[in-house]
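Yeah, one chain of the complex is gone here, protein chain that is, but the others are all in their spots.
And then chain A:
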Amino acid sequence: MNRPEKSPLLEKTADFSLNFSLNGSQLYLQVPPTRRLVDILRRDLRLTGTKISCEIGRCGACMVLIDGKAFNSCLTMAYQCQGKQVTTIEGISKDGLDVIQQAFLKEGGFQCGYCTPGMIISLKAACLARVSPDFSELKEALTGNLCRCTGYGGIHRVLRRLSSDQNESGRRAVGKDRDADSSAER
């Protein structure tokens, strides 16, 4: 028996003119409006710091900043970037390492490093969204980022360093008694 025929492939969508800012430079590209941002970055522009892993927005390896907010670039299409400011991991350290990057280095917040650009982007978004985010706000920012190597031990150390560097509530988080932690609900 043969497997069922798939529907005929959709006709190729006509390209459109994408005009957006990428890491501070203005770019004009002719791309299909539905082309995924992750493909524009990794394939068309060969900016491979943004990673690809699940392609359904569950792992966070492909996170980028769009107008300062964290987005999964695997779920973002070209037309959604029109006129926006996109920042990738390559744009984070243009003026030297960001404090978030330094914290990852000092605390061993990664092993293989594949999830790291996405983690840094998500934390950067949290730091842009509010002044001096505390430990729990930073942790909340990593809801959509998976790491398979570290068990989040090093990443928790990063969060403690970032929150304690920044404000008082962070210092409380450093000394936070794990036993005083809240309920079993998740």
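Criterion: a residue touches a chain if its C-beta (ideal position, glycine included) is under 8 Å from a C-beta of that chain, and two chains touch if they have at least 3 such contacts; residues count from 1.
Heads up, the rule we're going with is that contacts and distances are computed from a predicted model.
Peer 1: From the list "Alkaline phosphatase", "Xanthine dehydrogenase D subunit", "Sensor protein FixL" or "ABC-type quaternary amine transporter", give the UniProt name belonging to the chain omitted from this structure.
Peer 2: Its UniProt record gives the name "Xanthine dehydrogenase D subunit".
Peer 1: Touch as defined at the start, partner being the missing chain; which of A:S53, A:Q85 or A:S132 qualifies?
Peer 2: Selected residue, touching the omitted chain: A:S53.
Peer 1: Even though one chain is hidden, which residues of chain A still touch it in the full complex?
Peer 2: 1-3, 6, 9, 42, 46-56, 58-59, 61, 88-90, 92-93, 97, 101, 104-106, 108, 110-117, 120, 139, 142-143, 145-156, 176, 178-179, 181, 183-186
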